[in-house]
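Note that one protein chain of the assembly has been removed; the remaining protein chains are unaltered in position.
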Amino acid sequence: MTTASPTPVTAGGAVYTAVGHDRRRARINPWVVGGLAVYAIAGLIGIIALIVPSLSHLMTDQDLSATFKPPLTPGHPLGTDSLGRDLMWRILGGLGVSICVGLGVAVISIVLGLVLGVFGGFFGRAAAVGTALVVDVTWAFPAILLAIVFAGWLGPGLPAVILALALTGWASFAVIVRGEMLSLRERDFVSAARVLGVSRIRISLTHLLISLFPVTVVMSVFFVSTSIVAESGLSFLGLGAQPPMPSLGVILAEGRDYLSRSWWPVVFAGGALTVLVLLMNALADNLRDRFDPRNRSSR
Amino acid sequence: MSAIVEVRDLTKEFKSRAGSGVHVAVDKVSFTVDDGESFGIVGESGSGKTTVSRMLLGLVAPTSGNASVCGIDVWNSSRAERKQLPGLVQVVFQDPYSSMNPRMTIERILLEGVRAKVDRGDRLSEAERLLELVGLPGRYASLHPYQLSGGQRQRVAIARALAMDPRVLIADEPVSALDVSMRGQVLNLLADLRVRLGLTVVLISHDLGVVRQFCDRVVVMSQGQIVERGDPTQILTSPEHEYTQKLVASIPRLPIQDGP
Partner (left out) sequence: MTEFSTAHALLAGAESRALEIAGLEISIVNGGTYRPLVTDVTMTVGDGEIVGLVGESGSGKSLTALACMGLLPDGVRVTNGEISLDGSSVVSATESDLRSMRGPRIGMIFQDPMTSLDPCFRIGRQMVEAITEHENVSKQAARKRAVDFLGHVGVPDPAHRFDAFPHELSGGLRQRVMIATALLLEPKVLIADEPTTALDVTTQASILRLVHRLREELDMSVLWISHDLAVVAQLADRVAVMYAGEIVETGDTGQIFARPRHHYTRGLLDCASHGERGVPFGYIDGVVPEPAEWLHGCRFANRCARADSVCAEHPDVVGSEHRGVRCHHPLGEGRSA
């Protein structure tokens, strides 16, 4: 017997099997990865600085004799704000906050979305109806309103923001997961597993989650970027990071008041935020391309 | 001969897509399969033959009627009784490409149903035993499905079903997706296993010629109903029902005589 080889099923199958190996897979753009790495390092520095007292003062020290210093002032590479606080350290801190919020919201939303999406899509009619109800109510709920409620309950600050964003954000992902489930659950290997007596929970963990991996990764990146923007918006409104903790939104809010005297807080904070979101969306795009055609040609 | 599979007035209705009315996919189907028998269900697409098998396997709930395997009603028994079903009836699906998770190894695929019963240390040897049972080399256990041909995958699917040591094996168009030159091996394997292991095999197919060679008894389905039943050779040579006559007349024939 010759060595095992996949037999192409369709007419042009031989073509695709051979060509598929040669086709260049969508590579992740190294510039995107590089840019995000820079952000990750900056954010990490920011987080450390926020936590370690001997460093956090760099973000909060006011120096009323050195207010509105422009960029490239000695000692203040990005300038100072209206209270003489160093802008560079505040932006680093703000990035640290953004990353914490982004990751926090993403993790909670993804987990909730997966659990409820799989449950609603695979565990029978009652489960489907129940989750549909919860999803519809959640989706209709505005995050800002919830943030205000949580701010009232927990006090304004990051936990309130993270909870509010996560508890409203998971719904869109759950719907996507449920959509995937509709086709996945009809796949023969799922039916075979059910006939073999494998429990639905086991099937979800071994078969379904793995098949959901590509869409999960792409959505995670999407969640991180949207929640960073949302947090900035909420902080802008005063609901997020509370002074003296910096946040990109806080810096933008304060900078807006003094825009005529100092453009640098708004430009640097806004620019940092914009570039971060663009890089994240580019990454999500790249990942989606990487997963998509590969799945098709590997058959 | 005792009946090992009993289907009585089994019916399945689907709500029509347009919203109005119902589509009756399976209409009061009744038949029995005897222990150790080779039984065929013949029909074209839309005949309901696959839906019948899915109801027997516990995948699709019937609208009315009963289906039971080894005396256990598939849909109306206690949970404890229904838990026995995977050890009694198993399935081989038509498509060898989608019936296995491409990311799992053959070993994992084979043992999926018996994970709890096999110790870690014995897993590999059990997988190899199953592979040998279907005529594949033991070393295939560490491969992935994409490395095997369609016919080899189907044999793995059979081995996976046999891992549960069932009494009944339902084969739903097991060779339709395979190249013609590779179908015989899988069919011969099924016939051989039936004799060797005392299995009852239910073969679902659109091909009367294959069914005649493989099955002792057959039912012919059309539009959800059984229109004819009996000995396959007799049905081929003198079909009684109008549909069966049309079916038999439409089969393209090879202009040679069978034989060596």
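All chains are identified by letter, namely A and B, in their written order; residue positions are counted from 1 within each chain.
Following the convention adopted for this analysis, contacts are C-beta pairs under 8 Å (C-beta built on N, C-alpha and C of every residue); 3 or more make two chains touch, one makes a residue touch a chain.
Keep in mind the model is a prediction, meaning the values are calculated, not measured.
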May I ask which residue of B:3, B:143 or B:182 touches the chain that does not appear here? B:182
If the missing chain were put back, which residues of chain B would it touch? 44-45, 149, 151-152, 179-185, 187-188, 191, 206-207, 209-210, 212-216, 232-233, 246-247, 249-256, 258-260
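FYI, only the chains that are shown with their structure count from here on.
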What whole-Å value do you get for the distance between chain A and chain B if each is reduced to the mean of its CA atoms? 46
Residue numbers on chain B that touch chain A, as the complex places them: 54, 57-59, 83, 85-87, 89-91, 93-95, 97-104, 112-113, 140, 143, 146-152, 157, 160, 164, 177, 179
Sort out for me which residues of chain A touch chain B in the complex. 4-7, 9, 187-189, 191-198, 206-207, 210, 298-299
